[in-house]
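Excluded from the complex is one protein chain; the other protein chains are retained at their positions.
Which chain is which? They are A, B and C, in the order written, and residues in each are numbered from 1.
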Amino acid sequence: MRYSLFALLRQGLMAHRGWTPAWRDAAPKSAYQVIIVGGGGHALATAYYLAKVHGITDVAVLEKGAIGLGNVGRNTTIIRSNYLLPGNLPFYEFSMQLWEGLEQDLNYNAMVSQRGVLNLFHSDAQRDAFVRRGNAMRLHGVDAELLDAAAVRRMLPFLEFDNARFPIQGGLLQRRGGTARHDAVVWGYARAASERGVDIVQNCEVTGFLRAGERICGVQTTRGEIRAETVGVAVAGNSSRVAAMAGLRLPIESHVLQAFVSEAIKPLIPCVVTFGAGHFYISQSDKGGLVFGGDIDGYNSYAQRGNLPTIEDVCAGGMALMPGIGRLRLLRSWGGVMDMSMDGSPIIDRTPLPGLYLNAGWCYGGFKATPASGYCFAHLLARGESHELARAYRLERFASGDLIDEKGQGPQPNLH
Amino acid sequence: MSDECAARSIFAAVPHTAGTGRGVIAIERDGLAIAHLAARATQLAQLTERFREHFGMVLPDGARRVAAHGVAVAGIAPQRWLLIGEDAGEEFVSGRLALLEHYAALVELSDAYAVLRLRGAQVRASLAKLVPIDLHDTRFRPGDVAQTVLEHMPVTLWRLEDAPTGEPMIELAVGRSFAVSLYEALRESATEFGFCFEPTAKG
Amino acid sequence: MRINCPFCGERDLSEFSYLGDADSAKAIASAAQSEREQIDAVYLRANPAGVHRELWYHAFGCGSWLNVTRDTRTHEIFAVQLSRERTP
Partner (left out) sequence: MSVNRLEGEGAIERERTLSFKFDGRRYSAHPGDTLASALLAAGVSLVGRSFKYHRPRGILTAGSEEPNALVELRSGARREPNTRATMIELFDGLQACSQNAWPSRAFDLGAVNSALSRLFVAGFYYKTFMWPAAWWEKVYEPAIRRVAGLGRASAESDPDCYEKVHAFCDVLVIGSGPAGLAAALTAARAGARIIVCEEDFLPGGRLNGDRHEIDGTPGSNWARTAVAELRALPQVQFMTRTTVFGAYDGETYGAIERVSDHLAVPLAHQPRQRFWKIVARRTVLASGALERTVVFGGNDRPGVMLAAAVRTYVNRFRVTPGRRVALFTTGDDGWKTAFDLLAAQVEVPLIIDARTQVSAALLQRARGHDVQVILGGQVLSTAGSRALRRIEVLDRGGRVRRVRVDALSVAGGWSPNIALATHLGMRPRWSETINAHLSADLPASLCVVGAAAGEFSLAGALRSGAAAGREAACSVGFAAPLPSWRTDDELIDSTPLWFVPGSRGKAFVDYQHDVTAEDVALAVREGYRSAEHLKRYTTLGMGTDQGKTVQLNGHALLAARTGREVAEVGTIAARPPYTPVAIGALAARERGRNFRPYRFTPSHRWAEARGAVFVDAGQWRRAQWFPLPGETDWRSTVAREVNTVRAAVGVCDVSTLGKIDVQGHDAASFLERIYANSVSTVPVGRVRYGLMLRADGMVLDDGTVARLAEGHYLLSTSTAHLGQVMRHLTYAQQVLWPQLDVQLTNVTEQWAQYAIAGPLARTLLEQVCADALALSNADLPHMACAPLRWLGQRARVFRISFCGELGYELAVPARCAEPTVRALMQAGESLGVTPYGTEALGVMRIEKGHVAGAEINGTTTAQDLGLGRLVSQRKEFIGRVLAGRAALSAPDRPSLVGLKPLDPQARLTAGAHLLGMGAPARLQNDQGFVSSSAFSPTLGRWIGLGFLSRARERLGERIRAYDPLRNLDVPVEVVQPVFYDPEGLRVKG
């Protein structure tokens, strides 16, 4: 059923009794052309683009629980394409462009809100590094602006300007960046994929792989064996665990990132602000909560929750930046388990095992990548070769030295 | 000329009291001679022996401090200590180099630290706001040493015997570059109890 | 999380900094290895959901490196050893 104001009005008259499930809750068939392991944003987007772009609809998305409750359901929803390196920039910009038409494409309002992403800087060195990034963006036709302290002040007068430990010197602004309603992205892709014939199978945990020699030809699940010509894995945070079922070790550690939401208040913060020097970033959700976060907790973890030191650091960063939030209250804090890769950039590639493909290593930045990741992974699954935009995201890059290390931290995932 | 370089107050410029009362009294400890002592590999036993002969003390093998004849030694890490001399001059380190060199690296750090002696009835209550360790009477006993973090600053604390008044006495060492921030943190934590600060007169 | 440093005693997480899987450390030491072995040691991780042997640095304490055995699902710590004294 098509969503529109008209449909809403009509249903309003009949007590909304006519709505049907947004996506089919499918039972697994015994075989598919393509299986995608994981029911997060990337998996669902992959399924959607497989169907839409490549016409492949004999597809199952296998999710161990209910869809969308992994990282896609617990991230701070920031979308942007303000990347530096040529391996990343065109990919993320393509993602941004897909976001810009997503709602109309999916017929689901994912509340993509291009309210701007502002990265603050506090020293000349930081400014120059940001300028380098902004110029790279401009070279690729991406919008980027350099603001001085006065311009930042006009935009966000409530920041700490006069009593700051690290005074704000300015910021790099991407106006097209912003946020999107994370859950709606999941549901929108699920609905659109399901409408095109994709099976979305919930409560179906993949517990092993079926092999024919070297080749992967299906999966074992808590709901039985399912065969497939092609298996794609997109289980963010759990990639190492699933890869281990196929005997693979990945350049990935799982780490927890915490996020926070305050009690809902009337509009206060007009854009996304990041305060790198204080390990803090913040935006305001449409519901009114301030959504904020900071660094990862910093040690391997699958616990989906974090510890106090990070919470203290994040709140301190918040108060150092915006002393006006002191009396606002933190409502809820949670954690997500992410694949932290060895250079901070993702992997979309075939694996050494024929038939098995990997979409992993998104660190804390994979939400914004959801559309492009799905698009490029679908391309890889359908064609067996990397999409041009994701060419740099190869597993071999660690061996060859073609790293995509935006932060220059090297193989120390907790520092990316 | 050498007068110019006599030990001087690192805290001379800071204001001296805050609040009313004397809940926490901080006295600057200047003129301490401090050295870092690190045992050479496989020489621990000999070092301990040598040390005992010369100083009449057994090198503590944990986070403990012992003192005798104006010299204190505090364990700060496995096989590493701080050697602290009261009112000792430059010879404190140089004079001992020959003696210990074969068994340990002895490195002068007299100028590296700002040291405060804290006493008063509220020292623990005040420090509890600053350091994430248990300072309870039975957990941080006289002679105990702890290295920890105080508002992002690395600090070393050791507890002395209680003052004759029964008040606890704790000494706190911080890298000298942090002295002002440390002082401010301490003052804010102690003001509610009454804070007196006594920098060295020589400042 | 609190880590029981064999020298300092039990201390809060905020005093420590983390390096990661203890096994990859060993490989880095033996520089004589082949490039492939070094690449595997530096970049690949078992990343288990369960017992993990890992290195921590008591940065704000005694400066010791610690070999910690910990469950990555529960954060429960089973053992802590000074790295320099660890039993192989």
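Annotations
What we mean here is this: a residue touches a chain if its C-beta (ideal position, glycine included) is under 8 Å from a C-beta of that chain, and two chains touch if they have at least 3 such contacts.
Note that the structure is predicted; figures quoted are calculated from it, not measured.
Considering the complete complex, the chain that is not shown touches A, B, C. Within the full complex, the residue among A:307, A:341 or A:414 touching the omitted chain is A:307.
Although one chain is not drawn, the whole complex shows that of B:83, B:153, B:169 or B:196 it is B:153 that touches it. Among A:51, A:152, A:168 or A:184, the one in contact with the hidden chain is A:184.
Annotation for chain A: contacts to the undisplayed chain at residues 3-5, 7-9, 12-13, 15-17, 19-25, 65-66, 68-69, 73, 86, 89-90, 100-101, 103-104, 107-115, 122-123, 125, 127-132, 134-136, 138-140, 144-146, 157-158, 160, 163-166, 181, 183-184, 187-188, 202, 262-268, 278, 284, 286-288, 303-305, 307-308, 311-312, 315-320, 323-334, 397, 399-403, 405, 407-411. Residues 1-2, 4-8, 13, 19, 36, 38-42, 90, 94, 104-105, 107-113, 128-129, 131-134, 136, 139, 151-153, 175-182, 184-185, 188-189, 191-192 of chain B touch the missing chain (whole complex, contact as defined above). Residue-level contact of chain C with the missing chain is found at 1-2, 10, 12-13, 17, 19, 25, 28-29, 31-35, 38-39, 42, 55, 57, 59, 63-65, 74-75, 82-85.
Keep in mind that, in the parts below, only the chains that are shown with their structure count from here on.
More inter-chain C-beta contacts link the pair A-C than the other of B-C and A-C.
Inter-chain centre distance (chain A to chain B, centres taken as mean C-alpha positions): 50 Å. Per-chain Cα centroids separate chain B from chain C by 31 Å. We define each chain's centre as the mean of its Cα atoms; on that basis chain A and chain C are separated by 29 Å. In chain A, there is no position where the chain touches two or more neighbouring chains simultaneously.
Multi-chain contact residues of chain B (touching two or more other chains): none found. Within the complex, the chain C residues that touch chain A are 1, 12-14, 17-21, 36, 39-40, 42-49, 52, 54, 56, 70, 72-75. Every residue of chain A that touches chain C in the complex is listed here, in rising order: 238, 240-241, 244, 249-254, 298-303, 307-309, 312, 342, 398-399, 411-414. Those residues of chain B whose C-beta lies close enough to touch chain C in the complex are 62-63, 76-78, 80, 132-133, 146-149, 154.
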